[in-house]
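My structure is below; once you've seen it, I'll send some questions.
Of the protein chains in this complex, all but one are displayed in their positions.
Chain naming follows the written order as A and B, and within any one chain the residues start at number 1.
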Amino acid sequence: MQKVEHGTAMMMSLRKQWRDIPPVLWVLLVMAIASYPLTEAFGRTGGFSLQFLANVVERSVTLAIVAVGQTFVILVGSIDLSVAFVISLAAVMASYFMQGNATMILIAVPAVLLMGAGIGWINGFLVTRGRVNPLIATLGMGLIIQGILSTSFQNFAGSVPQSYQIIAYGSLFGIPNSFFLLLAVAFGAAFVLRKTRFGAHIYAVGGNSEAARLSGINTDRIMRRAHLIAGLLAALAGLFLTSRLGSGAPWVGPDGIYDLESIAAVVIGGTILAGGRGGVFGTIIGVLIFGLIDSLFNQLGIDPYLKQVLRGLIIIFAVAAYSMRSKDEVA
Amino acid sequence: MAGGGEAEVNQTSGLNGSDNPAECNAGGTIVQLNKISKRYGPVMALENVDFSCRKGEVHALVGENGAGKSTLVKVLVGAVMADAGECTVNSRKVVFRHPADAQKMGIAIVHQELNLLPDRTVAENIFMGRELTRNGMLDRRGMSNKSKAVLERLNLTIDPDTSLRDLSVAGQQMVEIAKAIAFDAQVLVLDEPTATLAADDSQTLFDLVRTLRERGLAIVYISHRMSEIFDLCDHVTVLKDGASVLSKATSEISPEQLVKAMIGRDLEKYYPPYGQVSDDAPVVLRVANGANNVLHGINMHLRKGEIAGVFGLKGSGRSELAYALWGSPGFTSGTVETVGKLALDLCTPRSAMADAVGFVPESRKDEGLALSLSIADNAMLPRRTLDGAMRHTSDANSQDVLSVFKSVGLDPADRNGEVANLSGGNQQKVVLSKWLLTGAEILVLAEPTRGVDVSAKAAIYTLLRQLADKGKSIILLSSELPEIVGMSDRIYVMRGGTITKEFARGADEAAILMEAGGSTSAKG
Partner (left out) sequence: MSKQPQTSSLLTPVWSRLSRMEPIYIILAAIVLAIVLSNPIYADYGPMMQLLRRASPLIVLAVGQLFVIVSGGFDLSVGSLITFIVLLSALVLNTHPEQVYACIALCLAIGIAAGSLNGLVVSLLKVPSIIATLGMLLAYRGAGLYLSGGSARGNLPDTFRAFGRETVYGFPIALIVVIVFGVFAAWILHGTNYGRQLFAVGTNPRAARLSGVNVTMVRVVAFMFSAVSAVVAAILLGGFSGVSTAVGNGYELQAISAAVLGGAVLLGGRGSVPAVIAGAIALHALFTLLNIWGFPKPMRDAVQGIIIISAVAYSAWRR
């Protein structure tokens, strides 16, 4: 038996995370990058450049944060359809609290995060204690948030101070701040999943709930915590989005289709919908692929509405590529 | 009284590989069950059963399906509570309310279906729910090393860092065993561990069981296979009809005596008389060289008015044969003839139906019935499907439908009630009436009396014989030997994915059981 030289523990776990990414992703990624020269042929500006890729990443940060949260719930065998509405809520609340006042940042940010976590926990509670199917619990929760939010705010509510927009537009050593946020979220999530007991239990509950229960794991609690993280990260995504937009409105979440796109990114990233297998880095790649495809469409000058059609179809077929091998009955 | 509370549990000491060798040879009784009784509704599953197992002993627990083995094991591992009787562990009285209580007292079980995570590593599986941490972080290296130590102590060459998916079924089972005993187990229950293993793999399992015995564990070994019981086990306890009828060292009895103790029941009043099928009755179904990914070389035939039994243990291919005859999934090669004409189209349920075949699947609840729908809607479903979807709903009140309900013993007045409210026996009658309503001439019945109480069983047997006498031809696939012997005009025995032998009616149960059990330990 050949012995693999053990590197540091962190390297091991990183290698493991990368291995979870299905090879098809690398193909897609290479294809997407390679197709940029093609756009030159259409006489569009830009083409493939470092600046361009940086733009792609920057525009993907919001989706990436939500999708990381979605990864947690999907890994544990659940799903969260309320994230888009939580994003709206977080965005509106943040700008409403701040009203352009920089000192309010310190209050608004924790308050909004706490609210997101609370909504996530309620989702988890409905799923575990209420025994409501997660699709329905989170869809219903989303509707309730949307209803209350749209009732209270018809338009952009308040605004954020200049200093707050540094998160989205500032840079450090020439690297945009949003990159750091993205890296922090991704590595933080990878750390939780790979290096903590909680992470191990998430894989156990998603992989085989009954086995996890027999091994003494409190499966309901793990499920609730995963939902809490999804809610928390959706709120964080909302905070970031507000920093980009300068203000929040009730439609910013649903307009970005963050619910569907986050699920699709997770699935494309190799996390299976049934739970128990996958990881955060795959999700990030899935998000980047969406960003690249989006930018590619822009480069090719595809009509924005047609783009939406293609997006819908891409999501369906991306999920289909993984689901069609399943032998279970699906409804 | 609460069992686990006072037990001293040192979670990891078992991993250090420093078991006291003096303990290993002691041979003292670890677990003692006294006068255990358990009743499920009207059924007495266990009655005053005594059972004990000692250090360094492999104790076989045998008995036919329904004899009470699984109930006894559930009591032992804390999955159900006995109605009466007491349990002592190391001479101390305990009450298990939950499997976790039994685990704390060192009683572990490896179920037939594996409770593992295929996408995780071996070490992660072994430590599932009891992960080691260092400075608040998972100590992967530590878990890997300790798993390695456990596996090495069991003489297993499994790398703890491989993904469980990459191991064979046998390897996964070894990991499950390692997981079960990694934390101070004194008693290990193995529930039909060879059912899903190939012969070579079984040998590895036997080696492991012997290693564990040397290390001083008590092993409760459930099996139907004579060869395993006599090669591997030191002691055997036989359950029959919820009572312990024999408990002896394996060296003191012969396989024939053992089988006699297991069976030997007054069959006559339970089963109707055999049919009167002559040897030249027309053949209605013939399978030649049927094969698919599990089955191979299936050759069988069925005569008109006959009940042909197919007996096989779990993993013998019996279930797969039932599905193959129903085209879901069917045979991928070979030929199937029905009523003398080639039935190449016996490849979907729909076409099998059109060939006047009917099918009662093994699991009534998962495969046979839509539980929240009415009796009539369930029973009429195949007939309505044959009638055509866009036709007006086929009438459930017509005389022939009502007479079918009456003939199987269902009250036609109940036909609009939910099938979920029926007893198991009556639910099975609903499944059976599906095919009487389509006018099926050939019935493929897989475990038709599973989970049905004794009186309903007798009613179903009588019904099946009536049907056969009226000219229906029946293939009865079952893992219950008395049922096969009591009902079949001819008996096929399956092992390893094919039919190995054919017996005439009323054949000796012992001979059939020996044939089905095969000689798994012949090698090595």
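Here is the rule we go by: a residue touches a chain if its C-beta (ideal position, glycine included) is under 8 Å from a C-beta of that chain, and two chains touch if they have at least 3 such contacts.
Please read these numbers as outputs of a predicted model, since none were measured by experiment.
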Partners of the unshown chain among those that are drawn: A, B
Residue in contact with the excluded chain [from A:L53, A:I144 or A:L300]: A:I144
From B:A195, B:L386, B:L402 or B:A511, residue that would touch the chain that is not displayed: B:L386
Selected residue (touches chain absent from view) among B:L371, B:L402 or B:A511: B:L371
Interface with the undisplayed chain - residues on chain A: 81, 126, 130-133, 135-137, 139-151, 257, 259-260, 263-264, 273, 303, 305-313, 315-317, 319-320, 323-324, 326, 328-331
Residues from chain B at the interface with the omitted partner, ascending: 326, 328, 348-350, 352-353, 359, 361, 366-373, 377-378, 380-382, 384-394, 413-414, 416, 434
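Note that only the chains that are shown with their structure count from here on.
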Intercentroid distance (Cα basis), chain B paired with chain A, Å: 45
Chain B partner contacts - residues on chain A that touch it in the complex: 1, 4, 6, 9, 12-13, 194-197, 199-201, 203-204, 207-208, 210-212, 214-217, 276-277
Interfacial residue positions of chain B with respect to chain A in the complex: 99-100, 103, 115-120, 124, 128-131, 133, 136-138, 140-141, 157, 159, 161
